[in-house]
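For this depiction, one protein chain was excluded, whereas all remaining protein chains were kept in their positions.
Per-chain numbering from 1; labels A and B assigned in written order.
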Amino acid sequence: MARRWLDYKTGAWVQWCPGCGDFGILNAIYGALAELDIDPARLVVVGGIGCSSRSVYYIKGSNVHTVHGRAIPVASGIKLANPELTVIVTGGDGDLLGIGGNHFTALGRRNIDIAIFIYDNAVYGLTKGQAGPTLPLWVKTKALTHPNIQGNVNPLLLAFAAGYTFIARGYAYHVNQLRGLVKAAILHKGSAVVDILQPCPTYNDFMTQEWYEKRIYYLSDEDPSWDPVIRSPEDVKVKAPRILEKMLETGDRIPLGVFLQDLTKETMEERLDKVMPGYLKTPPAKRPIDVKGRIPLHPFRIFKDKLLET
Amino acid sequence: MTGLTVDLNIIIGGPQGGGVESAGQIALKVFTLKGYNIIGTREYHSNIMGAHSYFHIRVSDNTPRALRLPVESLVAVDAESLLTHVNDVAKGGIVVYDVGSVDQNALTLAPMEHSLKKRIEKMFSERGARPTVSEAIKLLEERGVRTLGLPLKELLRKTSEETGALLASIARAVNIMGLSAALHVLGVEFPYIVKAVEAQFGKRPKILAPNIAAARIAVEYAREKYGSGNTLPDGPHKGRVRMIATGNEIVAMAKIVGGLTFESFYPITPSSDEAHYIEENKYLDVGGDFKEAGLDKLSIVTLQTEDEIAAIGMALGAALAGARASTTTSGPGFSLMNEFISMAVEAEIPIVISLWMRAGPSTGIATRTGQQDLLHAIFSGHGDTPKIVIASGDHVEAFYDTIKAMNWAEKFQTPVIHLLDKYLASTSVSLDEWDLDPSLVEIDRGKRVYGPVKDYKRYEITEDGISPMAPLGFNTMIINSLEHDEYGFVSEDPIDREAMVLKRVRKFETISKSIPETEKAVLHGDPEARVTIVSFGSTKQAILSAVEELGREGVKVNFLQIRVLSPFPKDLVSKVLGRAEKVVSVEANATGQLAFLVRAHTGHSVNHVIQKLNARPLYDVDVVYGVKRIIESGVERVVVSSGS
Partner (left out) sequence: MQRAARVFESVTSLDRGESCSSCWNWLPHVHFPFVGYCTLWGITTFEDYYCSSYKLTSVDRERFYWCATCKIRLNREEAVSHWIMKHRVFRGAYVEPDIREEIYEG
């Protein structure tokens, strides 16, 4: 019996402001999970701190609410300890690219099979609207006393440089299209990131719904032959220039869709199984560590390099 | 059997990367093969190559508890080693040096630290001499130290020509020559040296042959110059299989046999070697040992992370999924881990943090020892964050403590901080099979539930404060760093809040009650002694040795070793300190952290402290000197300063 989106909705009151883009993202995630028919008990949603990280309360799962910026390391530990679980991370641009930027970069190098959803509204909501790492230079939102004097990071380029194997951008209010991106990110074997543009009606009066909707368009609408899938090392050489060109496109036109899906890189889990055959069968969470409570091992039988017969 | 007590102390010095490590390891093997117990430590600068490093060894037919100064033998194949350790050699001892270095002057030795150059210059100028190797030799001879100059260049040339080998490992050959000559003078028979060199390089014939030749040529030279004295009798520990391992390696071994399945870490001295040894053994062939559990290979995920924050974060994630997880670090890395430690308390996540203390504050001296992180460990993490802090006194304790820490972490769903230090990390000891017996410890994972539970409450309010813990993936639930209700759902409700705070308080009381006082603190020596030393961690063996020594001199002292610093054994400590006339804390920090803790928990003032602040290991002579000084003068603080 297939699950419905309601099977992923908890009874919790969703505390986001009216008009918040997070609702669109949440609905897209519900829909994607239902289409994938993932058992909520086998789903782990890991959140950092911030409005968006509270998704851990609204999505039914075996979830973890961590500390600010640190969802990715916790999610990585979970996935490596039990690769059978579906692990997703929900966080804001401040959480994942500001305070957590180091972890965001490191995940790309590892290619652990985790999907990252950046609720990207360019501001810090819970702490009253400070500039987020994706807020453009010189923008002055009404929450800021002065224009932003720090530049913005491009999440897609950062993900590309870090080695993410699935990179996409969505828009919070295009729930149907976003559902497709979320689903593809979860299905992708490897580290996936979806940068989800969303208005923050309370604090970001610059990047509003109207502002976004004037600019966004879908890559595949503009170019029906758009194919971001890397199937061989040669594909990278052929496709990377166009991919990077699209990632760099900002300002008046903001492209959405899948920018890159690299099928050539093995996941960290596969690498571990290569180094330690059997890892996937008995990963750290499932490996027996005793025999009926006893330790059947003795250092003198194992660590022979340290022994000396006198 | 010999009726004689052997107590030999040796320093082998040289530039970092110059072969001291091999020579030190060979020396440890020689004396272990001879049937003695050994302890040996590495002292070195934070440097890749060139700066002075040395290996300090003690050999005894008893268990050598701590390092001893002065030493009976100094192997100094370079000028810096000879000049650095010129005051470390006992009368009657033997110094081996390179005759090619006699003209070298301390002031021109590039890597030597400026202050040391000045001290050496001053010492020699007071004798009206220049700070050269030849003057140092003269000084040593005046003090009744025997000296043996080796023409290293000529001996090395001979080795090269005799073996026809291209000398690929020159530094090793030089050190092995110095060591072998010293061993000959100390009465060690050549076949033992050969056996030890074979044990060191056995799997690499190309390295083995020239090194054995180098040893033989050096011994022949020493024999020609010195003749052959009395043979060192064999010690009492012969005819069995023994282990030589460092503290880093012992903790790694304990983690592996104790069921660790996940360790994430970020490189930091002096913790990295622990992680490396786990990594080396991360895919173990265990044959029949685990047959009942259906396994013939044990795999451990070890991962180097981007920083210490990620190191503990990943270990916490793995623990939540059900792995037995730990991380390893030192002070600076531990500082970064603080926020996650707080989360582990709030969200009740099992985690073992091996904290290898080094000399701070800040980067301090990365490669030297200290005990400055006691209060940092206990008070780590914001908010009320009680956690278990256990400190090991020696290698054997470190082995069992590691397994215990992993059990406690899971049983009590809490962070456990295992306090260790640079001294234990880089000190090797000889061990017997019965010293490390995992069958004495059971694996206890506490209230674990596998499989779906109806209406599962991760933070169920219970009398003992411990809730059933289901790994992620069986039930819908929330693990929460925010204050929460029984289901883990975020809650700011005052009743929920108070109930959760009190649940965690009860849990800590349960922890305190579950660990017997006698496991938290141990009183060594005569309970009636009027002076009580109180200390924690790796000072143990030096203090025990000093207590014996003082006893022989008629000074009655006992030693209260605090093993578990949190929860603190206040009843036992109160009782013992209540009986003492003088309480002396011994610790390698300047702020008297243990003394503070004792006073805070028991109300007993610790009136005297012996502090080791020079970032070198504590020697028994330090403690003997400090205690005597306190008894004689009543002085409150004695700073003890031995070590080069």
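Everything below uses one rule, namely that a residue touches a chain if its C-beta (ideal position, glycine included) is under 8 Å from a C-beta of that chain, and two chains touch if they have at least 3 such contacts.
Owing to the predicted nature of the structure, the values given are computational and were not obtained by experimental measurement.
Novice: The chain left out touches which of the shown chains?
Specialist: Checking the complete complex, the chain left out touches B.
Novice: Touching the left-out chain: which of B:Gly17, B:Pro70, B:Gly364 or B:Gly551?
Specialist: B:Gly17
Novice: Using the touch definition up top, pick the residue from B:Ile207, B:Ile479 or B:Ile543 that touches the left-out chain.
Specialist: B:Ile207
Novice: Give the residue, chosen from B:Ser60, B:Ser272 or B:Ser491, that touches the chain omitted from the document.
Specialist: Checking the options B:Ser60, B:Ser272 or B:Ser491, the one contacting the hidden chain is B:Ser272.
Novice: Can you work out which residue in B:Asn37, B:Ser60 or B:Ser169 touches the chain that's missing from view?
Specialist: B:Ser169
Novice: With the full complex in mind, choose from B:Ala106, B:Leu156, B:Leu320 or B:Ile610 the residue touching the hidden chain.
Specialist: Looking across B:Ala106, B:Leu156, B:Leu320 or B:Ile610, the contact with the absent chain belongs to B:Leu156.
Novice: By the contact criterion defined above, which parts of subunit B meet the unshown chain? Give residue numbers in ascending order.
Specialist: Touching the chain left out of view, subunit B contributes residues 14-22, 42, 44-50, 53, 77-78, 100, 108, 110-111, 152-153, 156-157, 160-161, 164, 166-172, 174, 207, 267, 269-270, 272-273, 366-367, 426.
Simple rule for what comes next: only the chains that are shown with their structure count from here on.
Novice: When the centre of a chain is set as the mean of its C-alpha atoms, what distance in Å lies between subunit A and subunit B?
Specialist: Here the centre of subunit B sits 41 Å away from the centre of subunit A.
Novice: Over in the complex, which subunit B residues touch subunit A? Could you list them?
Specialist: 29, 32-35, 199, 237-245, 249, 253, 256-262, 264, 281-284, 286, 289-290, 292-295, 297-301, 303, 305-307, 309-325, 339-340, 342-343, 347, 399, 403, 433, 436-439, 441-444, 452, 471-482, 489-490
Novice: Give the list of subunit A residues in touch with subunit B in this complex.
Specialist: For subunit A paired with subunit B, touching residues are 12, 40-42, 44, 46, 54, 56-57, 60-67, 70, 72-82, 84-85, 102-103, 105-106, 272, 275-279, 282-303, 306-310.
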